[in-house]
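Next up is a structure, given as structure tokens.
Every protein chain but one is kept in place in this view of the complex.
When the chains are written out, they are named A and B in that same order, and each has its own residue count from 1.
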Amino acid sequence: MADFQLRRTMLYVPGNMPSMLQNVPLFQCDAVIIDLEDAVNYAEKDAARNLVTSFLSTWKDRNKEVLVRINPLYTKWGHDDLKAILPVMPDAIRFPMCETAEMAQELDAELTKYEKANGIAEGHFKILPSIETVKSVINSYEIARASKRIYGLAFGAEDYTASMGIARTNSGEDLMHPRMQIVMAAKAAGVQAIDTVFSDVNDMDALRRETETIKRLGYTGKCLSNPRQIEIIHEVFAPKEEEVEYALKVVEAIKQANEMGTGVISLNGKMVDLPVVKRAIHTLNTAYAQGMVDAPVDEEILNGN
Amino acid sequence: MKIEKQAQAGTMQSSDLMVFVEPANELKIEIESTVKKQFGHLISAKVDEVVAALGVTAGFIRVSDRGALDYAIEARVKTALQRASAA
Partner (left out) sequence: MAINSVGREIPEVYNGKKIVPYGGPKSYKPDLMTATRPIKRNDSGKSKVVGGLRDAIVASGLKSGMTISTHHHLRNGDRLLNDLVKEIDALGIRDITIAASSVHIVHAELVPYIKKGVITGFECGVNGLIGELISKGELNCPITVRSHGGRARSIATGEVQIDVAFLAAPYCDEYGNFNGFFGPSACGTLGYAIPDAQYAKTVVAVTDNLVPYPALPIAIPQSMVDFVATVDTLGDPKKIVSSTTKLTRDPMGLQIAKYASMVIDATGYLKDGFSFQTGTGGISLAVAGHVRDMMRERKIKGSFGCGGITGFFVDMLEEGLFEGLFDVQCFDLKAVDSIGRNQKHQQMSANLYADPFNMGCLVNRLDCAILSATETDVNFNVNVNTESMGYLLHNTGGHCDVAAGAKVSIIVCPSIRGRLPMVRDAVTTVTTPGETVGVIITERGIAVNDHLPELKEELIRRRAPVKDIHQLRDEIYSITGAPKDVEFEDEVVGLIEYRDGTIIDTVRKVRA
């Protein structure tokens, strides 16, 4: 089943900073990644865990996807993070330093165990593995297929360049190969590809260029660490007006096909394939988020409803 | 939970608070806040609630609040108490 959840912008928020944390409901990103890993000092891991747990337990009416980036399970904090965080029901775990399918499966098993013990539907907690070392780039296809919980692969450039022993540049040439390999692995596995953070928050032009590039490659979203970057990324991911018009026609054609019960969708006398239909729905949902159309598309139309 | 040693949690950033805990023979709680006039009663109630929930009956707890919301007060007090009671 295609995943139509918009994840254009996945915003990192430090887990030990109340002034940022309590604004999470207000940030206009598609998803938020509350960070217990790199943004938290070793000495404050316990404090951040308590703070994030406390915050999530009081946040009613969640209005965006919530991920928590835990520490890797091989560190002394990873399991405690999970134990603290799962009761407050994040939507997904951002899983750092995931280098092999086995590592993803280890987390999968932990999540299954918790779901079973607590009467939660199996598969509720999703996983977004970070592909952030050379090894994980090479293993990315296997990782993407390691668990049904995995809805995407998220590239992490900082650790990747470190693992390559190279410096990150603003031009992005150094990241071309991993970006290509990750997006291909993701597409082959039928999951989303999410790009890495662009760290120079003062260079909005470079952010725009980079986002345009990764959009062309097939990425459907980008991580970010500063809310000021949200608007630009959304602008880049906004469909063009002609794309919206075409998508509206496709959806109209589906509705007609559904009404006539033919199952065959045709537009201007030509058959329309399923990938085109999916793309049209994605386009319209993005357009809705951007205020370009008045209503989102109900995915149910794919099932003939 | 027993307060065994000195500990603290939190920061002095806005919307945060610092909690200082040390062993004492009886329970004593002191609260200082930038919004004490408006929210002193709620801060007090929250601190009492966490202290009771963790079964702390003795210790000196000092809170220096910079306009933190209840969830942060709860987390910081809990962290400080856990740290003070840990071996």
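As a working rule, contacts are C-beta pairs under 8 Å (C-beta built on N, C-alpha and C of every residue); 3 or more make two chains touch, one makes a residue touch a chain.
Everything numeric here is computed off the predicted structure, so don't read it as measured data.
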item	value
Among A:Arg228, A:Lys255 or A:Lys270, the residue in touch with the chain that has been omitted	A:Arg228
Full-complex contact with the absent chain, from A:Asn23, A:Thr75 or A:Asn258	A:Asn23
Sites on chain B contacted by the missing partner chain, in the whole complex	14-15, 34-35, 37-42, 66-70
Chain not shown, touching residues in chain A	22-23, 26-28, 226-228, 291
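We adopt the following convention: only the chains that are shown with their structure count from here on.
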item	value
Chain A and chain B: spacing of chain centres that average the CA atoms, whole Å	37
Contact set on chain A toward chain B in their complex	17-19, 21-22, 46-47, 50-51, 53-55, 57-58
Touching residues (chain side chain B, partner chain A) in the complex	9-10, 13-16, 68-72, 74-76, 78-79, 82-83
